[in-house]
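One chain of protein is taken out of this complex; the other chains stay put.
Moving on to subunit A:
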């Protein structure tokens, strides 16, 4: 049940990404033709940011206190799952993306500039020196926080071999051994059933991961928000967000094509 609702939630998110991309591309074209005001572009950016927020809030509501559902979701392709970091893209991906966008068209402009033609090169997107400084600062802040979260994830992983889980494992194994020795068991050697104690131990891990995923979501959104609304102009922000959606949807589409597994098609509700 929860799985079905999760898949539905994911499907809505992908549909939203596709619709959002169309809107951003149209807005970008309007801006290029001088038909869009900054206010209109800002509204498009705001809607896009809201889309991210809705998805994150929606999936969190489906699995409250459990982060395990998002870190390697079965409704993504193996390729997508391998790219995921705590349930989404790495926050620093936004900066890498921008470095590449800001370099587009620069080479040709520099060529003309050194030959005495054309103004100071800024690249097609027109990133100014001041913006580059701010992007570098955002980059370093984001990397720092990303690093801290990665460290906490490592600790959480290692906690699996520690209390509260591991002592229970040992205790159950010892109990089983005693039972076997007493001949009270028909050879069925297993860890025993899930009782309240086991459930609590698993839940504490799930909750720890949910907390990390929530903070990672926050960092992803904060990085994108700072970039789109504080550093970039509305027009640049529209371009950046469109490129981010293009990247996401292309990777998804191509990995689905190359993996082409029946389970994927079933999970994603597309006819084989």
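Assume a residue touches a chain if its C-beta (ideal position, glycine included) is under 8 Å from a C-beta of that chain, and two chains touch if they have at least 3 such contacts; residues count from 1.
Everything below uses one rule, namely that contacts and distances are computed from a predicted model.
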{"item": "Chain excluded from display, named as in UniProt, from \"Glycosylphosphatidylinositol anchor attachment 1 protein isoform X1\", \"GINS subunit domain-containing protein\", \"protein-serine/threonine phosphatase\" or \"Acyl-CoA N-acyltransferase\"", "value": "\"protein-serine/threonine phosphatase\""}
{"item": "Residue among A:131, A:145 or A:255 touching the omitted chain", "value": "A:131"}
{"item": "Which of A:12, A:35 or A:140 contacts the chain that the document leaves out", "value": "A:140"}
{"item": "Option touching the unshown chain, where A:99, A:166 or A:254 are the choices", "value": "A:99"}
{"item": "Sites on subunit A contacted by the missing partner chain, in the whole complex", "value": "92, 96, 99, 102-104, 106-107, 110, 113-114, 116, 119-121, 123, 127-134, 136-137, 139-140, 143, 147, 230-231"}
